[in-house]
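A single protein chain has been omitted from the complex, and every remaining protein chain is retained in its original position.
Each chain carries a letter (A and B) given by its place in the written order, and its residues are counted from 1.
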Amino acid sequence: MLGLNKKDTTLLLVVMALALFAPFILNPFPEGSSLAQMFNAGYPDLMQRFVIYGILVIGFNILFGLTGYLSFGHAAFLGIGSYSAVWVFKLIGMNVIPAILLSMVMAGIFALLIGYISLRRSGIYFSILTLAFAQMSYNLAYSVLGNPASNYNLTNGETGLQLLLDDPRILGVSSVDGSLPVTSFFGLAMRDSYQLEIGSWLFTFNVGYYLCAIIMLISFYISIRIFRSPFGMMLRAVKSNQQRMNYTGLNTKPYLLAAFVISGIYAGLAGGLLSSMDPLAGAERMHWTASGEIVIMAILGGVGTLIGPILGAGFNEYFKNILSKINDDVLHAWLAFLPDGLENFFVGIMHYFVGKGWHLTLGLLFMLVIIFLPGGLVEGGQRLMKWFSRKDKNATETKTTPAE
Amino acid sequence: MGILEVKNVGKRFGGLQALSDVNLSVKENSVHAIIGPNGAGKSTLLNCLVGKLIPDTGSVMFDGQSVLGRAPYEINQMGISRVFQTPEIFGDLTVMENMLIPIFAKRDGAFRMHAIEAVSSETGINEQAEKMLEEMNMVDKRHMNAAALSRGDKRRLEIGMCLSQEPRLLLLDEPTAGMARADTNNTIDLLKQISDERDITIAIIEHDMHVVFSLANRITVLAQGTPLVEDDPENIRGNPKVREAYLGESA
Partner (left out) sequence: MDAILLQILNGLDKGSAYALIALGLTLIFGTLGVVNFAHGALFMIGAFCAVTLQRIFKLSFETLDPTQKDFLGNPLKVKTPYVESWFGPEMGAAIIDWSVPLAILFSIPIMLAIGYIMERGLIKHFYKRPHADQILVTFGLAIVLQEIIKAVYGANPIPTPAPEVFRGSFDFGVMLGFDPNAIIYPYWRMVYFAFAAVIIGAVFAFLQFTTFGMVVRAGMADRETVGLLGINIDRRFTIMFGIAAAVAGLAGVMYAPINSPNYHMGMDFLVLSFVVVVVGGMGSLPGAVLAGFMLGILEAFASMNEVKSILPGIDQIIIYLVAIIIILTRPRGLMGRKGVMED
């Protein structure tokens, strides 16, 4: 279907089903129950982040997964996309489509420039060049370009770029009844939701989420096509042996640059969508640790695989959400069956890993994955499957032996 | 006029004159061996031919065109393919993919990128690769990761990858170094077959005299960066200068 082989078609259909039915899948517990408070994730803003970060990591994977070039500055493109979109909302109007398009174009232009220079080096030098460019963007966004007193206040510094009531919005309105207009897709407001009640379950279908999900599916589909194309194969060959590639008549630079720009555009798209869902863009989105988080998501899922980026982004956001919700009260409730002393002891320890300490848990998890599971969740899944199939075989073998 | 004309090439590394006044003419469709003691400058010469190094002086003409100052990929596109001393293949990719890549590279060059159509939809190129695998006797290994091949198979794959681009000149740097006797003989047979059946010129650097005398129809002896003699194999065998170059080295 759609020019994909059977396996990839299945994969695409599975991802499509997951994305379209996410409001059901992520809300398995009845509304109001304690489990729901903890584990339900079917809220519009969280679901939006799942798919938007999915797009970001899918794009990052086209660069890092295929070529092995580790960019430590991808958050810059995310930030550029975010700012561009907010500017469209300020100057043009509240329709998200022009905003998203401009995000992609701006990120693409910056990726072309930064990529052209950074790709003149490889290995760690490439990483540091991208890091340097990203930090430069971050610092500038934070200082000169964000100084409200200056003439070139593009980013509004620490406060972040936001909509104002007196913005021109030449194709729209500056304000609606004295408040800010909302982002929309040809009149369909991003924040509108339809709620479906079935028994004590409550499911929310949000316009913004579905827009992001559809764009994510398109992005995913394009990435599958790229992975299976001669272009993708060439990139994998560059990763495997650049020396051989050079003596095989291929000028690797344009290929690498194309991959860099594509992944930059994906990041810009993600940034544009973030702003479309919530028209506010801050410089911290460009900080180098934000770039690090993109890398973390890619590694958690499984670098160089198709589904890995989606798993990684989803996993990261989901656990961030759950972990940050667990506080000491919740821990006490969970461990109430223990004797008091033990209960307090365990709560005391676990306290550091949940709630505000979720960074620590994810950091540890990330280290464990790199050490023991370099292929990420995808490799973990494959290993489990192998393990089970071997067990199955053993079981059948032991069964057949007595018969002989 | 040979297909490859090297004139007065010199190359200096700091205080070391690695090549001086090298003149070499490789005739079309011949097998030309370059031999010489360790450190004679053979690999340096080869690197000057493929664009890895740029000689300080002299000229290198391939089929009437200068190769100097061109990038390795451009030189490859002119019709020169290179086999490395230790096989350079795409270890993480399958054997079939290894074979497809050079064919795509030859077709697409630098700026044509096909990012949407699937590899499998390019039937013509797949057939070409398939045929080459057959010729190299590797069809049964097509789904293997190239890194898992034996050393002899890797070498065969690399040669196949080069041949799939239908080069006019094939350069080999010690293709049998470190190989077992059987693998060496297989490689000799393969190269013989290639030079007999194809419209191709082969230049080979080799230490193993058995390989040299089984294949070459012309031999250049390089010593201390300059060609000592260039002659037919029969004459090289008995040449006292050659013996001296080799004995002098080992004495």
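Basically, contacts are C-beta pairs under 8 Å (C-beta built on N, C-alpha and C of every residue); 3 or more make two chains touch, one makes a residue touch a chain.
Small disclaimer: the values here were computed from a predicted structure and weren't measured.
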- May I ask you to name the displayed chains that the omitted chain touches in the full complex? A
- Any idea which of A:9, A:122, A:175 or A:193 touches the chain not displayed? A:122
- Note on the structure: Contacting the left-out chain: of A:132, A:257 or A:322, that is A:132
- Identify the residue among A:75, A:163, A:295 or A:313 that touches the chain left out of the display. A:295
- Out of A:28, A:168 or A:363, which is the one that touches the chain we can't see? A:363
- Task: For the chain that's not shown, point to the residue among A:56, A:75, A:145 or A:161 touching it.
- Result: A:145
- For chain A, the residues touching the chain missing from this view: 68, 70, 72, 117, 120-125, 127-129, 131-133, 135-136, 139-140, 142-145, 150, 288-289, 292, 295-296, 299, 352, 357, 359-360, 362-364, 366-367, 370-371, 374
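We adopt the following convention: only the chains that are shown with their structure count from here on.
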- Task: Report the inter-chain centroid distance for chain A and chain B in whole angstrom, where each centroid is the mean of the CA atoms.
- Result: 46
- chain A residues touching chain B in their complex are 3-5, 225-226, 228-234, 236-237, 239-241, 243-255, 258
- Quick one: which bits of chain B touch chain A in the complex? Just the residue numbers, please. 50, 71-74, 76-77, 81-82, 84, 88-93, 97, 100-102, 104-106, 108-111, 113-122, 161, 165
